Each structure stands twice: as structure tokens, then as C-alpha cells.
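Excluded from the complex is one protein chain; the other protein chains are retained at their positions.
Now for chain A:
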Amino acid sequence: MTKQVTLAVKELRKTIRGKEIIKGISFELREGEVFGFLGPNGAGKTTTIRMLVGLIRPTSGTVAICGYDLHHRFTEAIRHIGCIVENPEMYPYLTGWENLEHFARMMPEVGEERIMEVTKLVGLEQRIHDRVSTYSLGMRQRLGIAQALLGKPKVLILDEPTNGLDPAGIREMRAFIRFLAETEGLSVLVSSHLLSEIQLMCDRVAIMAKGRLLAVDTVERLLKEQARVVWKADPVDKARALLAEETEVLRANEEIIVTPYEPAKLAAWNTKLIRAGVAVAQIEPRLPTLEDLFIELTGGETID
């Protein structure tokens, strides 16, 4: 069963004052998936997201939402999108409820029941009639999601949704995003500069740097290729020689040896070392840092 494409981006480019900021980006979002948009600060994530929701006009390329071209059929296309760009700024002098009402008036067929529904969905019933200026950051974030969900969108775009949340809030947000994708069937695009976050909640991920997409793939595949094992063994030289017979030794010094991560073979390698009389103190699979990934994908270019 192929899932429906909800958001299609083709060859998106943006030039600002003669400088190309976004250099031809293409990807697709499907129904029910959480799509990660990973890149360091300044990679062009936010600019891209703004082009997806019509805040910035692309220099060239197209964005189609549920089949509607964003540029030519703006109102039909934008109806299917809910988003938070950067921080969810609301009107602080209005109550949460009034804020939602305010945005509901700008959308067709969003009544009081729907406002009630999204309020419950984000768990703000207790405080919805208080002024937003009295809200904590987490509550504002939830109100932000509530307004994004008002129009029953097919695509939800969240720019750095866990920014500024405490650990409990981050966990809650992650669970909520998974719930929206799995239960409600939304496509969710989440941007982040934290690999761990993307890894924990996304199905697929696009890695972005300097205005380009370096890779688009499922999280497992992308990470597996890059995962490493760090060995601590004594004597190091002997361990290194033995491991080199089995696999590639990527890096080694007086203390550690680094090899590719192959979970199926790890036990066998360990047995071999022990039989040869090497004392193995530590076998640590290590996920690549974002930096490792970038160095790998760009062939040595650093992220900044």
C-alpha cells in the first residue's frame, strides 16, 4: 500500500540579495509519517519552512500541498497546513481561548466545538480562559499546537517544537507528535538541530546543510551506516590486530579502537578477542554525532 503524498517540494530555491540561500531542495511527505528536518543552525531549515507555508516566496521551484500549488492556489493549499514557525507567538493580551477564536475566524468551518476539541487534545482545558501572558513556555507551545490543528490540517509543520521545553515537556511533545501521525494520520514535518531528538520521533529524515539536502532516508538506515563501536581492551595492539582481521579499524590509539557497528557480528568478534587472551573492558556502540554525520556526508566539510 503506497501512502498518499501530502506535501511535495520540487527544486526549491531562494536567492536573497544575489546570494543563493536555498540551493534546490526536493522531497516528499507522506500520510502518517513524521519527517525530520535535521541541520545545524543556519543550514536553511527555517527559510525552507517559511517557503513551505507561503511566508517567503521562493525564487524558483514549487510546493504542492495535497495537490494544490501553494503559489497559484494559495487558499486551497494553505488550508491543509497547520504550522508553528519558530516560537508560537500569540496575542498575550488575549486569553488562550480568544486566541484560538481569533484564528478560527480566519478559517472556514471551524466552530466552537473544534476549538474545544483541540483544547482537550493539547490538555489546556484548565487554563484556556486565562490570558496568554500568564502562560508558561510549555503552555504556549501547546497553545501553538492547538492553533495549528484548528483547521484539521493534513500536514503539520513544526519548527524546533521542543525548543525551550523541560525534559518532561520534551518527552510529552514527542509522544504527542507520534500520536498525531499514527492515530490521526497527519504528516508531520519536524525541524531540529538535535540528532537524538529526530532519532527518537521520526520515521524519515532529511539532512540539510548550507542550503542543500545531503541525504533523505529512513532514520535507521541513515544512522546504521554511520554507527561505530568503541572498544577498550588490553593489550590494545593485539586487540587492534585481531579486529583488523575481521573488519575495518577506523581509528585507534593507546586506549581505544573504533570499528564500524555491525550488531550481528559483535559477539563473534568479542569471543575472538577473549580467546586470544585480550581483556575486553568495554564495547560501546556509539551513534554518530551530527557532526560525524556531516563530515561523513560532505566528505570532511565541517558544519559551520
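We adopt the following convention: a residue touches a chain if its C-beta (ideal position, glycine included) is under 8 Å from a C-beta of that chain, and two chains touch if they have at least 3 such contacts; residues count from 1.
What we mean here is this: contacts and distances are computed from a predicted model.
Set against the options "Bacitracin transport permease protein BcrB", "MoxR family ATPase", "NADH-quinone oxidoreductase subunit F" or "Transglutaminase-like domain-containing protein", the UniProt name belonging to the omitted chain is "Bacitracin transport permease protein BcrB".
Annotation: of A:53, A:195 or A:293, A:53 touches the absent chain (contact as defined above). Within the whole complex, the absent chain has one touching residue among A:72, A:102, A:171 or A:265, and that is A:102.
The missing chain, though absent from the display, is touched by one residue of A:38, A:78 or A:195; that residue is A:78.
Chain A residues in contact with the hidden partner, per the touch definition given at the top, are 50, 53-57, 74-76, 78-79, 81, 83, 85-91, 93-94, 98, 102-103, 105-108, 147, 151.
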